[in-house]
Every structure is written in C-alpha cells, then in structure tokens.
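Part of the complex only, each chain left as placed.
Naming follows writing order (A and B), and every chain is counted from residue 1.
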C-alpha cells in the first residue's frame, strides 16, 4: 500500500473517530445512513452503488470522496475499465472543471493497483 | 404520455435543434460526446450508465437533466426500485438540499409510469 493511500486512510479513520466522539446525534445518524446507502440490502449490486457514489463525488469535485469510492469500487470488484468509464460520464456531465480532480483520481487509482498486493481494505468512510 | 412529459420533450427537442442551428463547433462536439457517453460501446451496460447520469444530475440539482435520465433509464430497462435506490444515493451524497429535486423527480417518474402505454421514447437529449 502506497504512503499516499495509507496517509489518506489513517487521517480519515482518525478524524472520523474524533467526529463520532463529539457525540452529536445528527452527525452520527448521517454517518450511519451513509453506511446503509452503500452496504445495506438493495436492488443494485455493491459495485454499481460504489460507482454511483464515485460519479456523484466526481461531479461535486470532492477529492477525498472520490478516493474513498475508488478504493471501495475496487474492493467491490469493479474493473479499472468500468471505473474509468464511470468517471468519463462524470467528466461529460461536470465539464472540464472536473479535469484536475480526474488527474488526482487517476493517480490514486494507479496507486491502488500498484499496492494491491498489500492491505487495501477500508472499513470506515 | 402525460402533458408534462410531452411538453418537456417537445421543448427540449425544439431548442436542441435550435442550438445546433447556431453551428458552433464546440457546442456541437459537446452534444456529440454526450451521446457517445451513454450510447457508445462500453464496459458498463446502458441502464448503469443512465443511472450514473441520473445521480450526477441529481446531486448537481438539474431538474431537466434528472427528467431526461429518468426517461432514459426506464427505456433502458431499469426498474422503478433501482431508479429510486440510485436516487437515494444521490440524496445521501447531496444532502437535504436535494429533496425539492427529488420531489419533482418522483412526480415525473410517476407520470412516466402512468403514461407507459403510450410513446415515451426520447431520442435526443
């Protein structure tokens, strides 16, 4: 696992834990429904749901959210080609303003693949 | 086909034709790549691509884009339950600001289903 991936995950896990410690009911429920949306029973299979989260994150131009869903989509079994195609739809819908985020997304995707022989599971957003 | 759907489609078709008459190369190419993104060969099947376009449109809160992809997703074979689940992910990612758009989306979806015995195909965005 590359350093960038590791740092990203550690920061996210550490700060998510810190946020939940704040013990705000509204925040905790949003975190809970976030898990439910992607992992609960449903009509759409897991990889499709992750790609939906990925494209939503890309057009809203949130790098950390994109990184999270890239990792989750790969874990759920999406191929690189499927992920790239999903991102191409985000690029068309969102326009060239998305390009800098696509650059960072592809860099992260390359790192996820290179480091695939090590631990890449991510269990909290 | 309900009047709202018919008006939506006619306006879109009429103005898209008008836009292409402007004969601006950049605009024409964007329209062309838009078609390619959803209809060309690809890794993801057509319904999934339409759901990706739907969720991107929903989180960016574009009612007309949502309506277009709702119609296209149904034509491509997505079930009502799959469409609703895709929109639920858009709602989680985009927050309660999405709710008014979800109301209009569900109203349009109901009309699409009620009018399903008539012509609902839509061939230009």
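Rule of thumb we're sticking to: contacts are C-beta pairs under 8 Å (C-beta built on N, C-alpha and C of every residue); 3 or more make two chains touch, one makes a residue touch a chain.
All of these numbers come straight from a predicted model, not from anything done at the bench.
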Identical protein chains in the complete assembly, only 2 of which are shown: 6
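We take it that only the chains that are shown with their structure count from here on.
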Rotation angle (°) superposing Cα atoms of chain A on chain B, nearest 5: 180
Residues of chain B defined as touching chain A within the complex: 33-34, 37-38, 42-44, 48-49, 51-53, 55-60, 65, 79, 81-82, 85-86, 88-90, 92-94
